[in-house]
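For chain A:
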Amino acid sequence: MLRLDTLVITQDDFRLTADFSVAAGARVAVIGPSGAGKSTLLSVIAGFYPAASGRVLWNGADITRQPPARRPLSILFQDQNLFPHLTVAENVGLGLRPDLRLSPAERAAVTRALERTGLAGLEARRPARLSGGQQSRVALARALLRARPLMLLDEPFAALGPALKAEMLDLVAEIAAETGATVLMVSHDPDDARRFAPETIVVAGGIAHPPRPTAALLDSPPPALAAYLGK
Partner candidate 1 sequence: MADRAQPLSRGLGAGAGIAATLILALTLGTLGAVIHRAGGFGSLGPADWAALRFTVTQAALSAALSLLLAIPVARALARRRFPGRGVLITLLGAPFILPVIVAVMGILAIFGRAGLLNDALAALGAERVSIYGLSGVVLAHVFLNLPLAVRLLLQGWRGIPAERFRLAAALGFSSTDISRHLERPMLRALGPGIFVTIFLICLTSFAVALTLGGGPKATTVELAIYQAFRFDFDLGRAAQLASLQLALCAAATLAAARLTLPAGFGAGLDRALARPDAATLPLKLQDAAAISVASLFLLAPLAAVILAGLPRLATLPAPVWEAALRSLLVALASTLLALLLALPLALAIARTKGRLLETIGMLPLATSALVIGTGLFLLLRGLASPAALALPVTAAVNAVMALPFCLRALIPAARDLETDYGRLAESLGLSGAARLRHLTLPRLRQPLGFAAGLTAALSMGDLGVIALFADAERATLPLQLYRLMGAYRMADAAGAAVLLLALSLALFWILDRGGRADAQA
Partner candidate 2 sequence: MRHSLMIAGLLCATTAAAQDKPVLTVYTYDSFVSEWGPGPQVEAAFEAECGCDLNFVASGDGAALLARVLLEGDSTEADIVLGLDTNLTAKAAESGLFAEHPALDVNWSLPVDWADPIFVPYDWGQFAFVYDKTKTETVPTDFEALAASDLTIVIEDPRSSTPGLGLLYWVKQAYGERAPEVWAGLADNVVTVTPGWSEAYGLFLEGEADMVLSYTTSPAYHLIAESDDTKAAAPFTEGHYLQVEVAAKLAGTDQGALADRFLAFMTSDAFQSIIPETNWMYPAVTPAAGLPKGFETLIRPEKSLLYSATEAAAIRDAALAEWQTALSR
């Protein structure tokens, strides 16, 4: 279970508070107006940006001060999820061992993860020679391999077409189901939220609200969300 305990995030004159829990294995969308602090919230959870006060807890353990790689999570950024000078296999292998000294078993695991994400045979390619969808799959393959209990998606599929994005979200859902991971996904698209996330966190007006059932929330949105949704 992820718990944000009276978390306060400040950045210049920006301020965001969060105080709620997300159940283990939940799939949660994070939506809200541009600039409301969705990405910042994920950055704090992932450990790239320090919270002004409050705590981030995972299964009761305080991870507020842990460096990003030690936290029980994988994060997919909007872009720059891959190193362009490394091959697909190496990019994925980094998820197992950052020094890339992979054992035969680990190599096999990399191959399996690539197969699982539909990338079989592309091991030796470099990212520049992959399509956008394939690049996303490589990042997902790595997340699959790392099998961390929490996955943070900071709009990694925003650049993909609707069909491709849907495909990716299905893949994320499958992976999350396989690994039992909790997923937090920033999104702009209410349809994504409906499709992927039973629950949704609304970030607006300086507050990250506790997760609520997505369908109900979108059908009768509170005022801040209504403005954003154009309803």
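Convention: a residue touches a chain if its C-beta (ideal position, glycine included) is under 8 Å from a C-beta of that chain, and two chains touch if they have at least 3 such contacts; residues count from 1.
Regarding selection, all candidates are chains of the complex that A comes from, given by their letters.
What you are looking at is a predicted structure, and each value in this text was computed from that prediction instead of being measured.
Engineer: Which one of these touches chain A in the complex: 1 or 2?
Structural biologist: So the candidate in touch with chain A would be 1.
Engineer: Note which residues of chain A are touching candidate 1 in the complex, please.
Structural biologist: Chain A reaches candidate 1 through residues 40, 43, 46-49, 67-70, 74-75, 77, 79-86, 90, 94-95, 97-100, 124-129, 142.
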